[in-house]
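With one protein chain held back, the other chains of the complex are shown just where they sit.
Then we have subunit A:
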Amino acid sequence: MKSLGNIRRSFAPWTDPDAKPFITFRNVTKRFGDFTAVDDLTLNIYHREFFALLGASGCGKSTLLRMLAGFERPTSGEIILDGQDIAGIPPYKRPVNMMFQSYALFPHMTVESNIGFGLRQDGMPKNEIAERVTQMLKLVKLEQFAKRKPHQLSGGQRQRVALARSLAKRPKVLLLDEPLGALDKKLREETQFELMDLQQELGLTFVVVTHDQEEAMTMADRIAVMSHGKVIQVATPAEIYEAPNSRFVADFIGDVNILDGKVSANGNGKIELAVNEGFTIRTTTANGPTTGSAAGFAIRPEKMKVTRAAPADASVNAAQGEVWDIGYLGDMTVFYVKLDSGKVVKASMLNAQREVEDPIAYDEKVWVSFGETAGVVLKD
């Protein structure tokens, strides 16, 4: 069976029409004065899902998270958590906890009293608090730091304390605001997988806000790509990458070449596109735009081939150009090919071999070509 992306998922409640969403945003709008941060947004998040809100800064993702935590009230619309409309409930009465981007640790408390803070607010007996705190310290591997104050910890350790503190009350939903933003690259990669394992282990629903697409792609079950207060696409990382529903998403996630043209033929699940670069693209598509209408074609650099010789069938999905620039990145090499029309396209080739016989050089005449399933048609 063919599927998008090199990944198989067993957890996919969003494909089940009978599954009940755990969190629902229904027509939620949030305005700050004249500025609309969240614009008539509707979104479902399922139980035990690792859900990412992805977008550039100012797209409304943080406002959405803060509304879920209770720090902002929606101007209109409802937010339903586990069957209950929580729009009017103050943050200290909600069964959700948040891990803050700045970690927001209490500087005057030790690590253990930071973690136990929420439990003390609930009036939990002292011995039970101690037990839970120990358990949390163990979970984040900070047992020997229990008596330290936050300023005596490194960045990575603080991040763990913040995580333990937000998990200590066993919330129904954990909200994470740029959880790895302050960590260096190596630590970030390790922590990504730790977060995923933790979410699996505890069986919680995680909603994470991030501007880092790699982070979202790695961790999330589904991603909502946001822009200007609206959700542009909600899908699995593979769908977002391989089948973006719009020019914005295609452009926002990863690298992409977008070629514009007119539909010249449509039928049998395939359409042909006469692109402005002077060649024809034939691609499979479910229900493409009608003949004669304008459309775009998005193709990822790694799905294009760069060769000296013309491909077997050069009448479709192939164009000639010359090598404009070459970027050697180690794991792959990126070729910027200037097509005869003047447009520069980006094609990348995996460096699977250490030694290459007669590699392509600057200014060489080359062909770029791709298959019929390599790209997607964009209607907008």
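Just so we're on the same page, contacts are C-beta pairs under 8 Å (C-beta built on N, C-alpha and C of every residue); 3 or more make two chains touch, one makes a residue touch a chain; residues count from 1.
Basically, contacts and distances are computed from a predicted model.
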item	value
Candidate names "Phosphocarrier protein HPr", "Stage V sporulation protein AC", "ABC transporter permease subunit" or "Class E sortase"; UniProt protein name, chain not shown	"ABC transporter permease subunit"
Option touching the unshown chain, where A:106, A:193, A:328 or A:362 are the choices	A:106
Residue touching the undisplayed chain, where the options are A:23, A:81 or A:153	A:153
Residue of A:71, A:193, A:328 or A:362 in touch with the missing chain, whole complex considered	A:71
Residues in subunit A touching the chain absent from view	69-71, 90-94, 96-98, 100-102, 104-108, 117-118, 121-122, 145, 149, 151-154, 156-157, 165-166, 169
